[in-house]
Each structure stands twice: as C-alpha cells, then as structure tokens.
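Excluded from the complex is one protein chain; the other protein chains are retained at their positions.
Let's look at chain A:
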Amino acid sequence: MREDFREILRLVRPSARVLDIGCGEGELLELLAREKQADGRGIEISAQGVSACLARGLAVAQGDADRDLEQFPAKAFDYAVLSQTLQATHRPKAVLEAMLRLAERAIVSFPNFGHWRVRWSLLSRGRMPETRALPDPWWATANIHLCSLADFTALCDELGLRIEACAALSADRPARQIDPRKAIENWRAEQALFLLSRRPGPDFVEPTDGPRDLFSR
C-alpha cells in the first residue's frame, strides 16, 4: 500500500463522507470504503480514470480541482482529500479554501520544496531540481506551484486553518509525525501530509453558499 494511503486511512474516521480530488483509478476510495466503510465520491481529470472508477462501483465525476469543486454543496463531506496535486493546480489557495468549504477537514499532501535534496540540487548545480520526489525536468513538470513546508504553514495561517496533524512521508520509510513549523523538518521531510480544519476565530464565517443538509444521513 502507498505510504500516503496508509496515513490517510489512519486519519479518516469510520463511516466518514470523503471526497477524493484527483482520485485516479479509485484505489484510495476503494480502500476507504472497504477498511473504513466510508461513503466516497471522487473527482478525476482523465476519462480513463473515471471509467476504471465506474467499474469499481465508485461515484466519480470527471473534472478538475481548479474548476469543479463548486459543484458540491457546503459541508457535504467530512474529509476532502487532495493527494500530491495541490502543487499542480492553477490556484492552490482557492482550491484549499474550496476544500474547506465543502468538507469539515482537508487532507493534503505535496512534495516539500524545502527538502535538503532539492536545496542541494539547486545550490550545487544551479539548475531546477530533479529528485526522487520531483522527477521531471522543469519544462515537462506538471508542478507549477511548488512550495516548502514553511510556505505551506504560512498559507495555512493566512487562511485561518488549523493544522491538526502532519506527517513526513518518503518512499521507503514509514510515515513520521512531525511539527511542520520546525525548521529542521523543512529540511528533512521529502513529502508532507497535512490534516487541516478551519480554525473558528473572531472573523470565522460559517460556509453558507450552496444548499445545506441535503447530504446528511
């Protein structure tokens, strides 16, 4: 099992309503349904992925994170999952806000541009990094909005998001719980997975756009 899937499975409450944004062929949704009895929905950009999801009996709509999140009513889900895709969206800030409009919690993972391999690659070669987590050359990569852990936690602060949990992920090691605000983790984490929720503050506004309570059981 993919390490990020294992971590997501650990975070998600049983019987939760989950939206997987960029669900591919539906592996995670199927896992969540089987292991957590989750009520899942998916958004996937490729027809091939949607077709595979249909054959698995999953409810998946073709679309992309930048445009098609508004189709869901506010608070329709307990969790919205965006795995390794935030850095490839056109408007990552708007996507994050949309995720926390339609779900109580967001689970977001991305490659950390502050990782020491990335820094070393740029420093030593003076060229755009090509690493295990970022394998494509600059002219072919889908990653148009890369960020470091420090960048991401700053954005969470700006959006008033609470970081409920954070794990460092790497291909060959088990997930490791970290404090993403520690400078050392910004060097060490190859990828990171965040569990976010809205922080009810003085200027917190209940999301109200779109019909509500239509999705509740």
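Rule of thumb we're sticking to: a residue touches a chain if its C-beta (ideal position, glycine included) is under 8 Å from a C-beta of that chain, and two chains touch if they have at least 3 such contacts; residues count from 1.
Note that in this section contacts and distances are computed from a predicted model.
Engineer: Can you pick, from "SusC/RagA family TonB-linked outer membrane protein", "Homoserine O-acetyltransferase", "Electron transfer flavoprotein subunit beta" or "ABC transporter permease", the UniProt name of the chain not shown?
Structural biologist: The correct option from "SusC/RagA family TonB-linked outer membrane protein", "Homoserine O-acetyltransferase", "Electron transfer flavoprotein subunit beta" or "ABC transporter permease" is "Homoserine O-acetyltransferase", the UniProt name of the unshown chain.
Engineer: Among A:9, A:61 or A:155, choose the residue that contacts the chain missing from this document, as touch is defined above.
Structural biologist: Considering all chains, including the one not shown, the answer is A:61.
Engineer: Which residue from A:15, A:37 or A:71 sits in contact with the chain not drawn here?
Structural biologist: With A:15, A:37 or A:71 as choices, the missing chain is touched by A:71.
Engineer: In the full complex, which bits of chain A touch the chain not displayed? Write them out.
Structural biologist: Against the left-out chain, chain A lists 41, 47, 50-63, 68, 71-73, 76, 210-211, 214-216.
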